[in-house]
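Here's a structure for you.
Only one protein chain is missing; all other protein chains are in place.
Take a look at subunit A:
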Amino acid sequence: MAHGHKSNEKVVFVGDSRVRKKAKTGPSIPPDYSSYPGKSEAFIPNFLLKEWMVGVVVLVGFLVLTIAEPAPLGYPADPTNAAFIPMPDWYFLFLYQFLKLQYVSKDYVVLGTVGIPGVAFGALLLAPFLDTGKERRFYRRPITAILMFMSLISVFYLTKQSWDHYQHELKLTNTIPEHILREEKAREAAEKGQEPGGEAAAAADIPLVDKDDPAVEITKKAQCVACHGADLKGNEGAGIPSFHGIGDTFTKEELVDIVTNGKNNMPSFKDKLSPEEIDQLTTWLAKQKKA
């Protein structure tokens, strides 16, 4: 053959299957491991098996977490829900909290969204071109190391602060996060032998009794609807009860007391409504029972 084909040669082409590539000058066998300094070992299979053992430990821990803590799911998105406290995922909290600081928000927000994070992340991205010395040990590179430590402390501090802030806000507004609330409801339903999970259908399905009662006008006049919603179904996530079926929870006397004196976050209505109106309203509310 014109190409001088040898029988022990692997068939290699140069990109056109009619032209065979010339045999390499030497075999591409990497040097033996014993020629490296120290106690090195082969990646496959020796080291990879050990690393896989570490991986298995991580995997078991991960699966235990997955089974012990189901992924959260709240209630369907409702853009009109004004009471919901927005919360990003935990690894964005430091940025979220950072933007609440005085000199990087409002008039200076550009500094907060572009300026400082831009410099910080830009410096991180280009770290090899900013820290060009030959020294690799961090304690011999004090400036780089201190900058990194300070950034880490700020990130941890801001994350913690953001989380505490959120918890405080939840307490202040008497709110249970939706995914927890939903899980509790599902558990309660399951204990009662009902279908677990599913959407929060309980409140929604109870019809209003006497929809044409004049008391309905009072709910509009007294601005009940502002918190309890135009459909009077309340807002479970924010701890605002629904009027549908409220007669099952409270008696008329209790309702009079709640409307007159307020309860939790609900204000008193004794200045806004006359005793007769309160009587009329609560009589109607007490009638709201599940059929």
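Note that in this section a residue touches a chain if its C-beta (ideal position, glycine included) is under 8 Å from a C-beta of that chain, and two chains touch if they have at least 3 such contacts; residues count from 1.
Following the convention adopted for this analysis, contacts and distances are computed from a predicted model.
Chemist: Write down which listed name, "Menaquinol:cytochrome c reductase cytochrome b subunit", "RNA polymerase sigma-70 factor, ECF subfamily", "Xanthine dehydrogenase family protein molybdopterin-binding subunit" or "Salicylate 5-hydroxylase large subunit", is the UniProt protein name of the chain that is not shown.
Modeler: Missing chain, UniProt protein name: "Menaquinol:cytochrome c reductase cytochrome b subunit".
Chemist: Can you tell me which of A:I116, A:M148 or A:M266 touches the chain that was removed from the display?
Modeler: Considering the complete complex, A:M148 is the one touching the chain left out.
Chemist: Can you work out which residue in A:L126, A:I153 or A:L172 touches the chain that's missing from view?
Modeler: That would be A:L126, which touches the missing chain.
Chemist: Which subunit A residues touch the hidden chain?
Modeler: Interface with the chain not displayed, on the subunit A side: 10-12, 28-30, 33, 36-44, 46-47, 50-51, 54-55, 58-59, 62-63, 65-67, 69-79, 81, 84-92, 96, 99, 109-110, 113-114, 121, 124-129, 131-138, 141, 145, 148, 152, 177-179, 186, 196-199, 237.
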